[in-house]
Each structure stands twice: as C-alpha cells, then as structure tokens.
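Up next, chain A:
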Amino acid sequence: MKIVSRFMRAGLLGAAFASAAIGGAKAEDSADPIKIILNNWSSQVVFANVVGQLLEKQGKAVEYVPSDGQLQFMALANNDMDFQIEVWEGSHHESFVKSVAAGALDLGTHDAVTREDWWYPSYMNEMCPGLPDWKALDACAEKLATAETGTKGRFVGPPADWGKHYSERIEALGMNFQEVPVGQAATLWAELQAAYDRKEPIVLFNWTPNFIEAKFEGQFIEFPVFEPECWSDPAWGQNPDKIYDCGAPAKGYLKKAGSKQLVEKWPDAAAFLKKVNLTNPQFASAAALVDVDGLTPEDAATKWIADNEATWKPWTE
Partner candidate 1 sequence: MTPTAKISCRNLWKIFGPTPDAFLARHGGAPKLEHFKAEGMIGAVRDVSFDVHPGEILIIMGLSGSGKSTLIRAITRLNDPTAGSIMFEGQDLLRVSEDELVELRRHKMGMVFQHFGLLPHRTVLANVAFPLEVRGSPREERERRAMEMLKLVGLEGRESYFPRELSGGQQQRVGIARSLAVGPDIWFLDEPFSALDPLIRREMQDEFMRLQKMLKKTIVFITHDFEEAVRLGDRIGIMKEGQLVQLATPEEMISQPADDYVRQFTSNAPRDRVLSVGSIASHMVVPPTGAGVAASAKLGDAAAQVLASDAPLAVLDDMGQPIGSVTREMMIAAMFPSRDADKHPERQP
Partner candidate 2 sequence: MTDTTMRATADRPSVGIFGPHILVFGTFVVATVALAALFPPLDTWPEEWVLPVREWVTEFFAWLGAVAKPVTRTIAWLLAQPLAFVEAVLYRGVPDWGLKPLPWVAVVAGAVLIGHWLAGARLALFAGSCTAYLAVFGLWQDSMQTLSIVLVTVPLAAGAGLALGIWATRSARADKVLNAALDLMQATPHMAYLAPVVVLFGFGQVPAMLATLIFAVPPMARCTILGIRTVPSDVMEAGRMSGCTTRQLLWKVELPAAQQTLLLGLNQVVMQTLAMVVIASLVGASGLGQKLLYSLQQLQIGKAVEQGIAITLIAIVLDRLTRAAMHRAPQRIPDGTAWHVRHVHLVAFLAITLGAVLLAQVLPQLSVLPRNMTLSFGQPINDVVRWISRNLYAYIKPVRDTITIWLLLPIRDFYLWLPWTTFIGFLALIGWYLGGLRLALVPVCLLGFMMVAGFWTPLMLTIYLVTGCTILAIMIGVPTGIWASRHPRGAKVTLTICDTLQTFPSFIYLIPVIMLLQTSDLSNVIAMLAYATVPAVRYTYLGMILVPKATVEAATASGANARQRLWKVELPIALPEILLGINQTIMMALSMVAITALIGSRDLGQEIYKALPGAETGRGLIAGIGIAFIGITADRLIGAWARRRKKDLGLA
C-alpha cells in the first residue's frame, strides 16, 4: 500500500514537471491530446478516425472520446471534448445552437447536405402503387396496420424528443396513420432489418447520408414540398387551419463543431479542422467501408486516407 502511494506521488511529481515544461514552450500547439468525439454511427466514427490519424501525422496528440449524440454539445461548451466532425441540422440543431451560445465554436459546413423524412423499402412499390407519393401511402395504410394501431397504418417514428412533429403532420394532412416513436436509432434499424428480411411493408424515419443506403434499397416518401411558411402559417398548404402540412426540408446542413480551447491551445490543428470538407458520396462510401466491407473503423480510416490523398492533402496546407 505504502509503496503504491509513494509510486503515485512520484508519478504526480513527474506529471507536474512535465506540464511545467510544456507551459514553458507556449509558441506552438499544446502537447495535450485533442479530444475527438466518437458517436455510434459509422460515417462519424470513420471520419473522426480520419481526422485523428491526419492530426497524428502532423505530430499532434489525439484521444478519442465516445459520447451520446446529444450530451456531447454540453461537453464541447465545457471544453471537456474538442472536436465533432458531424453536426446534423435535423437532429442536433437546437443543442448545437445552445452549445455555441455557451462557448462552443461552429467550425464550418460540409458540402454534404442532409435529408430526414419518412422512408420505405423499394419492394413496397408493388404493394402500394403510386409510391413515393404520400397519398398513395395513405391509401395503403391498412397494409401497415398492427394490433396496437388497429386499422391505422403504423409509422415507425424517430425518438419522441427529436422534435419532428410527425404526429402533427399526420393530423394536418388527415392521414390514416399513427406514429410509434422508437427509443433510439438502433431500434429503427432493427425494425427495418426484420421487415426487410420478411419483405413486409414498413414505413419508418430515416435520414441521409448514413449506412442504410448501402445496405437497403428504398426511397423517401414525397410530401408536399417544404417552404418555411408551412411551419408558421396555417393558411399555407392544403390544410388551411394547421401548420406542418408539408414534408421536411430536403437539404439540411452538416457542420463541424469545436471547443473554445481547441482554437486557443491548438491553433494549427484548428486551422486544419476548419478546412475539412466532405460530400454526400464520401460520407456514404466511408460508412460502407465499415457496414458493408466489415472493416473496423480504424482500418477504414487508414484505407480512406491511403485512397483519398487528393481530397485531404489540400486541408493540411
């Protein structure tokens, strides 16, 4: 016991000296590790590893920190974590805005755009003629009914707190549907996988870019095209008394976010991260390296760096 505590004290002392030494040479990026956030979907993990490995190539220390997709924003604001490669308008907008207000940084937007809406597998085209039009889906409601929903069609919705207002849309458009919200994204994929294997009809919440398009064939349902007034003006659209009588915006942003200390402690690294910019096909193909080819995220990142030097070289200059 005594020996251990003595060892610890020696270690602490050593750490104190080390940090003093670093404090002395303040001119360049700190030697402390930059904390890069890992989420639990493939494209994010692959590109988090890509930027991590690129940073290491530049001699920076890097640490990967797993986090919940929402809680991370508080961590960014508190300097507990330093960099997030994917900030989604659809899912993260509110938390991101709050986090920026609390001190986190917006590090710029990818070329990639995002879309989130109702989605169905292609084999349903035969079951419900007229898809992807929403009216054809509505006519097909009974084929999607289950014990709980009675005669109404079952729409497997996103977690209840993602703020998508789908129940309001069902009501505003007078659809014969009921939303069944899931608890987490994995539940959506389990539902999809099971229905897909059995070739059963299913309509569920989905978004792009993600790994789903590499594994499953399907489309988004086409609702009345989104215009900002749809969400604010009841008179707009086919239901004169209600808002939300339209689809979701088809082109949401995909951003990068960083902590405040990122710019202060590692100015070089921050400059590099600001330049990182990816497109929809790049996200999808990176996800496929993991989800289809079965590589580990780390190996996928190494492979991506080897294959795409033309893409990342300019970021480092």
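Note that a contact is a pair of C-beta atoms (placed from the backbone, for glycine too) under 8 Å apart; a residue touches a chain by one contact, two chains touch by 3 or more; residues count from 1.
Picked so that all candidates are chains of the complex that A comes from, given by their letters.
Given the structure is predicted, the values throughout are model-derived calculations rather than measurements.
The candidate from 1 or 2 that touches chain A somewhere in this complex is 2. Interface residues of chain A, counted against candidate 2 in their complex, comprise 7-8, 11-12, 18, 38, 40-42, 45, 64-72, 74-75, 78, 80-81, 95, 146-148, 156, 159-161, 180-187, 189-191, 193-194, 197-198, 211, 290-291, 296.
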